[in-house]
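Just one protein chain is left out here, and the rest sit where they should.
Showing chain A:
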Amino acid sequence: MMNIKAFQLVSAIERELLMGDKDRINIECVECCGKNLYVGTNDCFVYHFLLEEKTLPTGTATFTATKQLHRHLGFKKPVNELRAASALNRLLVLCDNSITLVNMMNLEPIPTGARIKGAVTFALNENPVSGDPFCVEVCIISVKRRTIQMFMVYEDRVQIVKEVSTPEQPFAVAVDGHFLCLALTTQYIILNYNTGVSQDLFPYCSEEKRPIVKRIGRQEFLLAGPGGLGMFATVAGISQRAPVHWSENVIGAAICFPYVIALDDEFITVHSMLDQQQKQTLPFKEGHILQDFEGRVIVATSKGVYILVPLPLEKQIQDLLASHRVEEALVLAKGARRNIPKDKFQVMYRRILQQAGFIQFAQLQFLEAKELFRSGQLDVRELISLYPFLLPTSSSFTRSHPPLHEYADLNQLTQGDQEKMAQCKRFLMSYLNEVRSTEVANGYKEDIDTALLKLYAEADHDSLLDLLVTENFCLLTDSAVWLEKYKKYFALGLLYHYNNQDAAALQLWVNIVNGDIHDSTRSDLYEYVVDFLTYCLDQELVWKYADWVLQKSEEVGVQVFTKRPLDEQQKNSFNPDDVINCLKKYPKALVKYLEYLVIDRRLQKEEYHTHLALLYLEEVLQQRPSTNDKCAEVTGMQAKLRNLLQKSDLYRVHFLIDKIQGTGLHMESAILHGKLEEHEKALHILVHELKDLSAAEDYCLWSSEGRDGPYRQRLFHTLLAIYLSAGASDCELVVAAVDLLNHHATEFDASQVLQLLPDTWSVQLLCPFLTGVMRHSIHTKRMTQVAVGLAKSENLIYSYDKMKLKGSSIRLSDKKLCQMCQNPFCEPVFVRYPNGRLVHTHCAASRHTNPNSSSPGNRT
């Protein structure tokens, strides 16, 4: 068992002071009350001393006792017991089985001579029930067998209040409220003297071994148990603390929180009530008295009186911490809570937790350390400062004094062990990461984040980037130096960006992409830069790096113009002409940009549309150098061109027709002519140049999209005319004409068609056309008839309503009020709603609603 120094034994009264050289004089009992120290001797003397405490510069306490007086009590018996009742200014003296009251100051017996007779021993009730401050409650073990008596003792009189008999002879007693704790012949019991109810505690043979009954606090007693145990028991007869283990021949016990002190013939032992462990042993021969008086512990032999001075708890705790006994130190500190003012305690306890944390930390017990740092509310910088160079140079931090630990830095703590060092760093990383967003970080977020950045950079940790892209307080200069040192250029760029230095950030990243400096953090850094510029609000920067991104890749680079977020467009968008100007050198990018303007943003500006169409056209022409290559499939680019030509109405048609002339792009030129409403020409091209009859048919359909019926009919008739004009010789076109009629029967005006057709054509041939036309015509007729019928019947219904309403007359009098304005009618003109309500004409005009229904009213 490791010891701590909890008490120091100092002499209080030298033997010379008491008895000089008279050897047969023995100390029988002592009492201490404030500065008053009383000693009773075997030759019936009571001594009164004043006790003066001094603390030497070394921190050790010394006591000097100055004798005030001594008085013989007038018997030939020893003084057995002394108790002071300071409220009454009385000393209770037990001598020759009687308790006398003497003045505390001059030791004179009181004039009334009041006394308690027939007492073997007595105890004061430290938890009195009477509530009278000028009265003490005294319990005696009477000389009468098996009898306990309770007295009220006043300044000059005593009064018996209760006598109880016990089942066996009592040997020792302690009192708390109504509860007596008694050592009987064979056992300890709790006896409620008020109710007489008793409660067995445990067996103990008081005749064999002197019992100890000591009140240690509210409703709790300490008892000598079997096998040298110090047993705790409450008035309820239960034990709330584990016993302490004394020696078999223990003589006395005292309490000085949180310690239990016991005396035997060779030692004073000190146990902690908090963990039941023995904490200290002091050799002390021939001791026979051990008592505590309001926290002051006194031991005495028959010749001298000594005081056990507790070392300050804080000192004890520091001693424990110094020997790395964290657990015990914390138990002791916690146990001291109720003995120290709250504020002071908290400060002390926090510091102890922090110290304990560092002890655990030095042993690499990180979990425990973390918990202690957390509960001790450690200033994280104390921890950071252990790691060389982590605190920013600008930090104002200085370690607390006295220091929380004995280490200069991590190197000393780990003694250079790299593995341990790495573990410590990992711990700090996770710890800082945990606390940085808590209130622990308040006030020194810069220090924490900068340290964390340094750790991450050094360890090549992924979280470095997370730290920099989210809210952080990394100090720029300090961090930049570290990132450079560890070649974290990409991260450095992020840091610059976070500090609104985008230009510096971009320069770094461009250098990385160009291979001027090396940092492989991102393999897609180019795309990252493009993305960055896309969202960059600084136009100058975008212009600065536009050429660079476009040179790397036109398609990707152009995104800095085309992918810009929309909300930004309004306030701070690029002038398209500037961009187009810039993109001249980058044709692919230019196409993409124009597409963006025309298709995505739907800018209705002729130049862009024409420009885009022209670029498409050039591209198409470049792709198919051989003109009239009929079998070539429509390329993607061609499709785009056609699409644009068809959908857009803004480009300069004539300009494009000129460009397209002779290129063999028939379809495209047909579309262009169509734009000019030159449908015949367009269809002619399709039929005769392109020789794509289905394209011609399609043309009729899409060109007339969104137009009225006659417009479409005109197109079909034009096409039919083209087919027929070729004459019967071109039989392909004849077939086409027949098919056209048969497939699109309803698109034609049958009577006109029939006049156009050559007489030679058989009815057979045109059968589908004719039946189609007939059916359509009949259908139209019938539908019209139905419509006429319905309209007629509707008309009839309204006529009926009108007749009904007109059937009765309406009387207008002064009493009839307008339902809207509530005024009478002054003229014989009114409006009547179908529900019968009458209103002024002007009221009805101003509100075309029925006064009582939401549906519009019909006026009659």
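General observations
Here, a contact is a pair of C-beta atoms (placed from the backbone, for glycine too) under 8 Å apart; a residue touches a chain by one contact, two chains touch by 3 or more; residues count from 1.
Heads up, the rule we're going with is that contacts and distances are computed from a predicted model.
A chain of this complex does not appear here, and its UniProt-recorded name among "Ras-related protein Rab-20", "Bardet-biedl syndrome 1 protein", "Superoxide dismutase" or "Serine palmitoyltransferase 1" is "Ras-related protein Rab-20".
Check A:Val143, A:Ile238, A:Val347 or A:Ala721 against the missing chain and you find that the one touching it is A:Ile238. Contact with the omitted chain, checked across A:Gly113, A:Pro226 or A:Gly416, is made by A:Pro226. Considering the full assembly, A:Pro203 is the residue among A:Gly74, A:Pro203 or A:Gly443 that touches the omitted chain.
Chain A residues in contact with the hidden partner, per the touch definition given at the top, are 187, 190, 192, 195, 197-204, 225-227, 229, 231, 233-239, 241-243, 245, 276.
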